[in-house]
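One chain of protein is taken out of this complex; the other chains stay put.
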Amino acid sequence: MTSTTTPPATGPEAPAPGRPGARLVRAALRHPAVVPVGAVVLALLIGAVIILAAGLDPVTAYAAVISGALEPGSLDYTFSVWGFIIGMALAAAIPLRMGEFNLGGNGQLVLGGLTAAVIAGNLPLPGPIVIPLAVLGAAVVSGAFGAISAPLATRFGIPIIISTLLLSPIAVAVVSYLVRFPLGEAGAAVAQTPRLPQDARMWALGDLSYSNVGLLIILALLVVFWLVDSRSAVGFELRVVGANRRFGAYGGVRVGRLALGAMAAAGAAAGVVGAVMVMSSPFRLIDGALISPGYTFAGLAAALLAGGRPALIPVTAILFTVLQVGGAAMERSADVPRQLSDVLQGVVIVVLALRTVLDQRRTERSSA
Amino acid sequence: SSSGGASSTGAAGDGDNANSIILITPTPIGSNNFLQLASDGAKEAGEKYDASVDVYESEDPTSIQQNLDAAIREKPSIIIGVSFSVLDQFTEAAADNPDQQFLLIDTSAENPTPNLTAATFKEYEATYLTGVEAGLLTQKNNVGVVAALDTPFIHRWIDPFYAGAKSVNPGVATSAQFVGGDNPFGDQARAKAQAQILADGGVDYVQAAASGGNTGVFEAAAESGFKAFGVDTNQCLESPGNVVDNAIKRVDVALVNSVGDILDGTTGGFTSYGLAEGGVSLTGLEDGVADSQCLIADHPDVIEKVAAVRDQIVSGQVVVTDPLTAG
Amino acid sequence: MHVFELGFVAAVLLAATPILYAALAGALSAQAGVFNIALEGQMLWGAFAAVAGSYYTGSAWGGLLTAVLSTALFSVILAVGAARWKADPIIIAIGTNLLAIGLTGFLLRVLFGVSGSFSPRELQGLPKMTFLTDVPVIGPIFSGQTVLVPFAFVVIAAAGIWLKVSPAGLRLRGVGEHPDAAASLGVEVARYQTWVTIVGGALCGIAGAQLALGNVTVFTENMTAGRGWIAVAAVMLVGGRPLWLPVACLGFGAAEALGFRLQGIGAPQQLTDAAPYAITLLVLIATRIRLPRRRTAAAVTTSAPTPAA
Partner (left out) sequence: MTSTSGNDADAAGLDGPAASAVPAVELIGIGKRFGAVVANADVDLVLRRGTVHAVMGENGAGKSTLMSMLFGLLEPDSGEIRIDGRPVRFAGPLDAIAAGLGMVHQHFRLFDTMTVAENVVYGAEPRRPGFFGRGVVDRAAAAARVRELSERYGLESDPDAVVGSLSAGARQRVEILKALHRDARILILDEPTAVLTPNEVTSLFAVIRRAAEGGATVVLVTHKIHEVLSVSDEVTVLRDGRVTGRFATAEATAASLVHAMTGRAIDEVRNPRTGTPGATVLEVSGLTVGDSGAGSGSGSRTSPGGGGVAAVSDVSFEVRAGEIVGIAGVSGNGQHELVAAVLGTLPARSGRVRILGDDVAGRSVRDRRALGLAVIPEDRRGEGSAVTMSVAENVTLGHHRTPPIGSASGVGRGWMSIRAERARARELIRDYDVRTSGELQPIGALSGGNAQKVVIARELSHRAPLVIAEQPTQGVDVGAIESIHGRLLEHRADGGALLLVSHEISELLALADRILVMYAGRIVAEFPADEATTARIGAAMAGAAEAASEPDPEDPES
């Protein structure tokens, strides 16, 4: 069992015996934040080596990433991306708590987007009604879609990681078809739905043009997950099942239902992201446009890096947001290919997996 | 995958140029040779009018918007947007920034503001001509198209091709295969498989409209003996002996002209570059066919006929319908 | 639809071969109790290495060798991480898959100065078995294929038999079934898992080479486009038994080739995209496969079996 899915093993609470001083140090070393931070630092070093090997200058490259993502001009955009990545991180983190991997984020995302586009685009209702309706609809549809994987696992023994993986491209293809033919905008050169009416566009935050109320909705979802995970019976059951499925079943946890709920919640989170993306500029669903930024994998990465812990997700999401948004800036001003940010994301995850083990070993040794 | 952003592709000059151009692509240029052409054209224009050139490659609509904002902050002489995908954003931006000059390539707004110039192409006229060639050359009376995706815009390389072929060979059979998949504009393996299917189906002349995937189509041609048509540039050079001709698209020409006009102060409206304007053509109709490595060079008779059709289109005797407006 | 043409058979083989090699890698890992979902990334890396190798050595075989060796090296991350250090193979795999996408794209720019795809004129593809051209039946099917296509079936048969009869094979299966038991008999679990994963890397290298120098002669960013995941599903489908892989993989090949041909009768291109995944899922459901608890545990949850004390 990796501590990725069992905070208790490495959790902040776990004290270490011995002199108080040593105990403090050990406790500090086992703070859940240590692993991610270590992973990131190491990853950045490895990335630097790669940049050097390519005959480029890591310092300017990283500087460009930071400034590109955090310069005042682009903060607005960066925040919106941060929201999307947090949303997709939720879609991965909720099942991760019970030891399941949701690799179907793309399908859930586009289904949500499509639902929102249909509702918001066709219901001639005032914003205060149609916008919540569209978001809710997206959550429901994507939630239902995500939930399919649960019975597939409990009834047919098809691992969720596999079924989500196989279902996703099917959903993407279906949405692509709908956007191209029945729901497509006539005369458009690419497959896309008509532009949403003014009323049906997500409320802006002040004069920000990217970050809108959608960001707040996603953050709200995060808070809810955090409460459920840390304080609720369901959250506890999620972690128990993640640690030992048979133990959970024996203890009276309805594992099947739990999986259903977790996958539905995950799908819903992704669906909400899709809805928010569609209801933000350019206010329409364009074939492939929701997937191409790769928020799904960035979110998965952020969730893994956080070990599914809700409290850490916003932090780890920052990392992948900066890598995403800053990656392009790095390409511009430091002439380091954009793909390097993918490399860094990959390295972070790998290093994290390995660091987790070292951390886990330390726990084992100092346990008892 | 990283989000929208920009790449300074060897600016024609450094900061101290008289003018400046920023080109925004809707997707990474990658293996999309049309976008490649656009950025080459921009650089050419840069050379010609002493302008620094920046190319901002977007990943998705939001990053298009973000690149556009970044570009507007830079206040360049001209911001160029390529393809229909940037239309929404550019139309709005042009309205909001009356003092900034915008240029749309390959798409145009319904009622543009005076600071929004557009240059579109009539690829379909050129594809009609490759169709004519195919119709004349086919022995099996069976021609086809391998296209990247089944989108309205991409039908500009399909329907006119059929029409052209039928115009000279009414009995000819036609069929199309779409690459699709995760990487429709670059998946040579799938493109090749699609071409193979056409070949298995008895097609002996194939219009390759799969962008980066064309390489795969040419490989299939080499292996199973059919002949292909390229697009945008002279792709005969990529696979000599397998490519008959190309529906070329003079993005560079159009871009340089439009930039010139704008810098001279003639802005707004849109020019449509067809056969008449020399914005699109066939390699076979240009000078230097002989050493173009294109098979068409061996068929002067066909070239003659095609040239005739070209003249009819230019003179308006023949009207090629645009699949886009045809719906 | 020309389903009954030999051309169709050829298309099926062509589509199936890269998946076959990758799936064999996955099946061997599964036998050793390592849940290997790094196939997609490893195949992509193999494809890049094959093209780079062929480009620099000027020989397709040089490309194949480069792919095999460097992908084996690439797989060491998973091998050592998961097998020796007992890190979560799924997380490492997700990481290396992303790493492969990034690195190949990055190196494409740094080494060859292009983005998107790389297919210089002088790039050597693997030779086709043209000498078969005039053989009836065989000719139309195999003359357009590389020798790696028939070789795939040889390798799989060999692997299957090896697992059954050889001492090492017996030990490998034991390692997968009950690591603690194997360890208590002095069989070094980590060593077997490490090596089988690295061999898997080499196989993914072959898969990538076949994809980039056999099916076509080019490298394109993300050119594996999900084939590695299909391989993972294939391993699931056959419960990790190599000898059944050809059935599963040819099934996928047929699904894809058929999907393509469906366009011929007016099916939308999106159906083509979905076909292999939909069919896989349906087959999985149909067979209602249930893996042994341990492997399911590894597959369904991250809870790796507790380290041999």
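The letters A, B and C name the chains in turn, as written, and every chain counts its residues from 1.
One rule holds in what follows: a residue touches a chain if its C-beta (ideal position, glycine included) is under 8 Å from a C-beta of that chain, and two chains touch if they have at least 3 such contacts.
Because the structure is a prediction, the values reported are computed rather than measured.
Q: Mind giving the shown chains that are in contact with the missing chain?
A: Per the contact definition above, the missing chain touches A, C.
Q: Of C:W61, C:W85, C:F112 or C:W162, which residue touches the hidden chain?
A: C:W162
Q: Among C:V155, C:A183 or C:L262, which one is in touch with the chain left out?
A: Reading the full complex, the residue touching the unseen chain is C:A183.
Q: Which one, C:G174, C:G205, C:G226 or C:P268, makes contact with the chain that was left out?
A: In the full complex, the listed residue that touches the missing chain is C:G174.
Q: State which residues belonging to chain C touch the missing partner chain.
A: 161-162, 165-168, 170-171, 173-174, 177-178, 180-188, 290, 292-293, 303, 306, 308-309
Q: What residues on chain A make contact with the chain left out of this view?
A: Missing-chain contacts on chain A: residues 1, 3, 6, 8-9, 13-18, 231-234, 236-237, 239-240, 243-244, 246-254, 363-368.
Note that in this section only the chains that are shown with their structure count from here on.
Q: How is the touch graph of the chains shaped: line, ring, star, complete or other?
A: Contact pattern: complete, every chain touching every other.
Q: When I count C-beta pairs in contact, which pair ends up with more: A-C or B-C?
A: Pair with the higher count of C-beta contacts: A-C.
Q: Averaged over CA atoms, how far is the centre of chain B from the centre of chain C? Could you give it in whole Å?
A: 36
Q: List, in ascending order, every residue of chain C touching at least 2 other chains.
A: 101, 115, 226, 268, 270, 273
Q: I need the residues of chain B touching at least two other chains; which ones are they?
A: In chain B, residues 1, 28, 149-150 touch at least two other chains, as defined above.
Q: For a test of understanding, state which residues of chain C touch chain A in their complex under the given definition.
A: Against chain A, chain C makes touches at 37, 77, 81, 85-88, 90-92, 94-106, 108-110, 115, 226, 229, 232-233, 236, 268, 270-271, 273-274, 277-278, 280-281, 284-285, 288-291, 296-297, 299-304, 306.
Q: Per the contact definition, I'd like the list of chain A residues that touch chain B in the complex.
A: Its residues touching chain B are 68, 73-74, 77, 80-81, 180, 186-191, 195, 209-210, 277, 280-282, 284, 286-287, 289-290, 292-294, 297, 323-325, 327-329, 331-333, 335, 338-339, 341-342.
Q: In their complex, what parts of chain B are in touch with chain A?
A: Touch list, chain B to chain A: 1-8, 27-28, 54, 56-57, 59-66, 69-70, 73, 83-85, 88-89, 107, 149-153, 324-325, 327.
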